[in-house]
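Only a single protein chain was left out; the remaining protein chains are all shown in position.
The letters A, B, C, D and E name the chains in turn, as written, and every chain counts its residues from 1.
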Amino acid sequence: MNKIVTFGEIMLRLSTERHLRFSQAKTFAASYGGGEFNVAVSLANYGIPVEFVTRLPENEIGACALKEMRKFNVDSKNVIYGGDRLGIYYLETGAGTRGSNVVYDRANSSMATIEKGSIDWESVLKDATWFHWSGITPAISESAAQECLEALKVAHKLGITISSDLNYRSKLWQYGKEPKQVMPELLKYSNIILGDIDTALFMLGKDKVSPNYQDEKSLPVLYDQIFKSCPNLKIVATTLRYSVSASHQRIGGILYDGKVVYNADVKEVTPVVDRVGSGDAFMGGLIYGLVNDVNNKQRALNIAVAACCLKHTISGDYNLITLNEIEKLLSGDSSGKVSR
Amino acid sequence: MNKIVTFGEIMLRLSTERHLRFSQAKTFAASYGGGEFNVAVSLANYGIPVEFVTRLPENEIGACALKEMRKFNVDSKNVIYGGDRLGIYYLETGAGTRGSNVVYDRANSSMATIEKGSIDWESVLKDATWFHWSGITPAISESAAQECLEALKVAHKLGITISSDLNYRSKLWQYGKEPKQVMPELLKYSNIILGDIDTALFMLGKDKVSPNYQDEKSLPVLYDQIFKSCPNLKIVATTLRYSVSASHQRIGGILYDGKVVYNADVKEVTPVVDRVGSGDAFMGGLIYGLVNDVNNKQRALNIAVAACCLKHTISGDYNLITLNEIEKLLSGDSSGKVSR
Amino acid sequence: MNKIVTFGEIMLRLSTERHLRFSQAKTFAASYGGGEFNVAVSLANYGIPVEFVTRLPENEIGACALKEMRKFNVDSKNVIYGGDRLGIYYLETGAGTRGSNVVYDRANSSMATIEKGSIDWESVLKDATWFHWSGITPAISESAAQECLEALKVAHKLGITISSDLNYRSKLWQYGKEPKQVMPELLKYSNIILGDIDTALFMLGKDKVSPNYQDEKSLPVLYDQIFKSCPNLKIVATTLRYSVSASHQRIGGILYDGKVVYNADVKEVTPVVDRVGSGDAFMGGLIYGLVNDVNNKQRALNIAVAACCLKHTISGDYNLITLNEIEKLLSGDSSGKVSR
Amino acid sequence: MNKIVTFGEIMLRLSTERHLRFSQAKTFAASYGGGEFNVAVSLANYGIPVEFVTRLPENEIGACALKEMRKFNVDSKNVIYGGDRLGIYYLETGAGTRGSNVVYDRANSSMATIEKGSIDWESVLKDATWFHWSGITPAISESAAQECLEALKVAHKLGITISSDLNYRSKLWQYGKEPKQVMPELLKYSNIILGDIDTALFMLGKDKVSPNYQDEKSLPVLYDQIFKSCPNLKIVATTLRYSVSASHQRIGGILYDGKVVYNADVKEVTPVVDRVGSGDAFMGGLIYGLVNDVNNKQRALNIAVAACCLKHTISGDYNLITLNEIEKLLSGDSSGKVSR
Amino acid sequence: MNKIVTFGEIMLRLSTERHLRFSQAKTFAASYGGGEFNVAVSLANYGIPVEFVTRLPENEIGACALKEMRKFNVDSKNVIYGGDRLGIYYLETGAGTRGSNVVYDRANSSMATIEKGSIDWESVLKDATWFHWSGITPAISESAAQECLEALKVAHKLGITISSDLNYRSKLWQYGKEPKQVMPELLKYSNIILGDIDTALFMLGKDKVSPNYQDEKSLPVLYDQIFKSCPNLKIVATTLRYSVSASHQRIGGILYDGKVVYNADVKEVTPVVDRVGSGDAFMGGLIYGLVNDVNNKQRALNIAVAACCLKHTISGDYNLITLNEIEKLLSGDSSGKVSR
Partner (left out) sequence: MNKIVTFGEIMLRLSTERHLRFSQAKTFAASYGGGEFNVAVSLANYGIPVEFVTRLPENEIGACALKEMRKFNVDSKNVIYGGDRLGIYYLETGAGTRGSNVVYDRANSSMATIEKGSIDWESVLKDATWFHWSGITPAISESAAQECLEALKVAHKLGITISSDLNYRSKLWQYGKEPKQVMPELLKYSNIILGDIDTALFMLGKDKVSPNYQDEKSLPVLYDQIFKSCPNLKIVATTLRYSVSASHQRIGGILYDGKVVYNADVKEVTPVVDRVGSGDAFMGGLIYGLVNDVNNKQRALNIAVAACCLKHTISGDYNLITLNEIEKLLSGDSSGKVSR
């Protein structure tokens, strides 16, 4: 079995509808999501066996999150239980020149208060071929960072491919450590990193640079600094996002494998139904592409960009797009014709 | 009285709201529609006496469809009853690069199981001046095709104008006959055909051609093949649709009367609220235009294109646009200003 | 205290949702609004003490309007009570080439039937530094026009800054007087007028002109006609609006202070969530800008244009935009990025 | 043809949902209704040809009311147009010990401002066998009362059965006349009156009495006072309503034909989904019963009570109950079993 | 593993909300259900491993049903795919004296057109200890009846406990066979039958009797007729339902094991949120009780009745009640106190 394991937090997402401001809302749409879970749903949709590991509270709201995992065919058998609450994020969806607004309420969640050593990673990962995590988990608490390290060590020992999404959020990292104190040790196990060059160097404690993603000549020099810090690294990839407005994005992507800089064409994304989770959709597409043909990096990147673009048309955190829809877009058909 | 009769199937339409995927929907918006009924509603809105003939099941769902006809002032006095079910179609509305998705569940509907000869067309059409049908009806079952032929023979005998929308749907035609075995006999009564040249020739069993609608010189040659097979034909018209994305269409139109090629300017349609039924809106506009001034074909075409464009701003299958709104757009005002 | 007082009518707004036509609606979204109240809410959002004076019916619907004032921190202590009904306007929100549609039902409202002299303006305005009214109030009834005049006289006597939004609506002015019979006497107290040159001259009973807002040379000549009729006038400003479609607007602005013509850059506004009240948002921004720095007219105009643009992304009549969001847009960031 | 004509006002009804108070509502459910129209819908549901005569404003809201008439198969061919607005009533639905709350906003409606003589009653009633009106119409304005009298004179002249629902509402009658100045002249044409004895005598200008509807001996004496004032009277009937709470009613009925007092068993009605219009449902049932068998007054009364009870389970003003459901309840089956 | 397998059809359920009639509905609540699936969900909620076997169409609607199985932790690994459509039932929820109304649209569903032999029952049942089916499956088509027989033969051979819910629906059985021609052969494998005596004897082709469930003396005689026809029978149980109204039910139960008649106290059920599936909730409770303690039949019956009662408070087909809630009700606490 070709099982992929992702590890992180799943939250309750409370979003206003029809572009309402928080102060106008009498109802919140309730859904569930979180970076690493979103990646898991993408993969499950593409038909890949996938498991999500997290810690849930033993209450009705945690039970709802568990049902969501099951609904979307994400294995939950190694989920652990404990702690007091499911993390929450509030989302007010913008439009045009008004950006979306996120209010986090995820402190003291069951995942943030995970106790080090509470997951038996040897057992969890014994059938896995791929492990995915992101920079959010080490940002929420020290024990979560430690559990992440534990997982990475075991995954590395078992020879499992490790992918990392940097996912830097300045509002997190509140427990007294800075990214550069924590991330280098975690990132050194990575085979694949998703994130832009700046963020990677920042997290690795390096000096700030000014990457020009249009200049394929200068990029390898910058990327090589990341490769030097991460001895297992094979691929760094980034979504290239140009925000015309909250309702109009232009999405491309770039991938470097230590030798070649791959570029994907920029696509128009308008209107934007929901952009939250579009980075996770890129990651899901990239993993899918590499799992299916590790040597065709251009195609993996193209799939990642197409998945990211299509995600913007889906409400909620995760990418409910089919492989057929990705193939159609890759074939150049962005016409959005009615299928009937 | 200047009554127009349309004949076909009315279905229950179950659509997800706010671009949700089927798997996200906890509710379906329930409305009613079908190509020939949609044309009838357009005409009723324009103040033309119109009647819709169909077969409905004698249950509560059929009764809802009947109330819908009444609400929109479409005469239902010759509707017949029987069979087991109202046909259904599920609609998932796309956005941007994700197209809308239709799942048909219309097999064995009351209309599909209509028994030949169950409608007294002499009586139905005795006060009519126009009869409209489409290629969907002969596609759903052999008996429906036969009933269609019956209607056409009577309409022709009574000297009524006959308009036909080709409406080719490859998923239909499942009962063992191909279009070319059925359609030529039906189309030969047509005075007006709506459809592109390819589809017309395909249905008439002719060879495939490659029409260039921008080239007004080559078009008459292609159109003449259709005119040759349809001895009563006076007009062929087509919507010209350029899909930028599911949310952005560019709509034009072309009309040929055996002598002159008429063109309507292409209009931008963005955003698209609902594009289902926009072809029927074109048809409704064309009929209205011809009924009002049969000699002003350019104006009839312009009305058809304007109606089609405006339909994209309306939720549901049919075109709830007023003549005033069409006139405003025809006058060049596409500004969408608030009327107050 | 730096209190601003606005005076006018607050109405119940009944709008269809998701671009539905009136005939499709089974529910109306119920909110509240009116030009001068909308300005008050803008100012309250910007942290300025503001009070709204109006007349409400003593029934449950009037009580809802009162709760709305309180919710948005608009002082209601001088609201008076009486009359039979809260005015209503129905709104059908358009899209693309289909414009929004407003049906007024505000005749005989409590505000329209206000009795002259029923408000003690000396008391109301004694702590105020600014009084704002619009051309809607004198348009709804003779007694409302008289009460407006009363307020203006007192405000003028007390040396309070007076701003006036011309807000011409041809469907109003049904009580037997024309604008030119009423408005000149009211406008002569104005220090600031919002409205285009045509409308101003029309209301002042002057000849029609053809202003070219792109030509900064000819503008002062036209503006000077307004200044001549309004001896207290310091500033005339206008929103410049280019309607591409109901879903796409281009918004700029112009301001003249008797000496200099100020221009604000035109901004793209797409999509339009709700354009009703965007003129009031401009007014609110202008007042805020002038209150904060009366000498920086360019900045006041820029704020007004930014507020107007951002309003188009908000459902409902009033502008629930923060100063931070305005500053972000003024700084050139129209990217609509997620704030998280 | 056995056409019944009803005459009165149709209003827009704006109701809060799920027992919300007005101040909690962000949406109003929009439906249409009014006493005499509600009776028409009942009759249409029972398969009786029925026409509703009213005056509608020529705007989009009036057009919605017209579509509602059509949907429910009520003929609207003699509706006249003019005036400014459709009347409104706001409804807050109570529960338990909290009663429902109605706020009227119907002054100056198109119906209230009807001009005397604007309906050609000779033409309207020439095919009718029954005319129904209620005490609401003469209560809203003098001209409406006059138009009512006009209709009654013509109906009487043509020998049409006339039914009258007293429908006394103290909040109406604001135009300077009291019921006793207007109603006696109108009621004298009545063949059938619906209303309790008190109200009837009050409207006829008689002394107050204390009817005991349980005492079949004293009732004829009281009823005879009504018969004396109304020379054409054949039947007086009343709903007997015992309100346990807003959610629990007990409904009976009584009918007197000048000779015999008929009683219908009291039925439990709990829960109450919507009680507005239940009196009109009684009236509709009574008319239906008498139209079908004028001699079986007991059965007509039983149908009226059953229809009234079942109406309480239907949202909205009018009674969407089938004859089958009435028959089932009349047969003693109040079990509410699932029909499948 | 103690796996239970249930076999049958899962349908899309389209229900009106808030007691609306079909003709009032603009949306349908979309959920999924069917007798045997409902039993499976009950058991999954109680923590018992359970699998549902059915045939689904390979379209988006079938995919939704599959996601529903997963969400509620019902194993779907032996579901087969094919056919054209998911069966539908429309539900209009009644209140008080108006019963709920079901319109079936399930003919030609994927399950009805299942081909005999398409399920490998030896494989499906090899780990199972219990097999549950109902009389609906043999009622929908001949091939479904045959597949049912196939399953029963294998289950019997493997020594698995077999439970049968008679579930007689007169509207089904349309394929040319009567229950008595089909059911005796199927029921003879039953160890447990749920259904009343009348229905059982009717399906077994016996004479009609008049059971008095209050008379525990006469019951064994009647039950023995069933036992005689079903050589493997151990238990017959029935829900006893007294319908006061659609909103008020009184629920008891009876169980006979060939020797003793067990009775459960009648409980008041008011209000009824949704009664569809309450019989399946009884069945789920009974199976759970017997699986946990096969010898304590009184307790199993009590659990079944409590589960059935509590189901009436849940929207949708299946019983989302916890064991704790059942225990609370069994302990005599029907107070519905807030748990906080």
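Here is the rule we go by: contacts are C-beta pairs under 8 Å (C-beta built on N, C-alpha and C of every residue); 3 or more make two chains touch, one makes a residue touch a chain.
A quick note: this is a predicted structure, and the numbers were derived from the prediction, not measured.
Residue in contact with the omitted chain (choice from D:78, D:101, D:129 or D:298): D:101. Per the touch definition above, the residue from A:18, A:67 or A:299 contacting the chain not shown is A:67. For the options D:85, D:234 or D:275, the residue in contact with the chain missing from this view is D:275. The chain omitted from view is touched by exactly one of A:103, A:149 or A:240, namely A:103. Looking at chain D, the residues touching the absent chain are 18-21, 23-24, 89, 94-102, 104, 169, 171, 243-248, 271, 275-276. Interface residues of chain A with the unshown chain, by the touch rule above, are 14, 22-23, 25-31, 59-61, 63-64, 67, 84-85, 88, 90, 92, 101, 103, 105, 107-108. On the side of chain C, the interface with the absent chain consists of residues 67-68, 70-73, using the contact rule stated above.
Keep in mind that, in the parts below, only the chains that are shown with their structure count from here on.
Shared contact partners of chain A and chain D are B, C, E.
Chain centres were defined as the mean of their Cα atoms; on that basis the chain farthest from chain C turns out to be E. Because chain C and chain D share one sequence, their contact can be compared position by position; here over half of the interface residue numbers appear on both sides. Residue positions of chain C touching 2 or more other chains, listed in rising order: 18, 23, 26, 101, 271.
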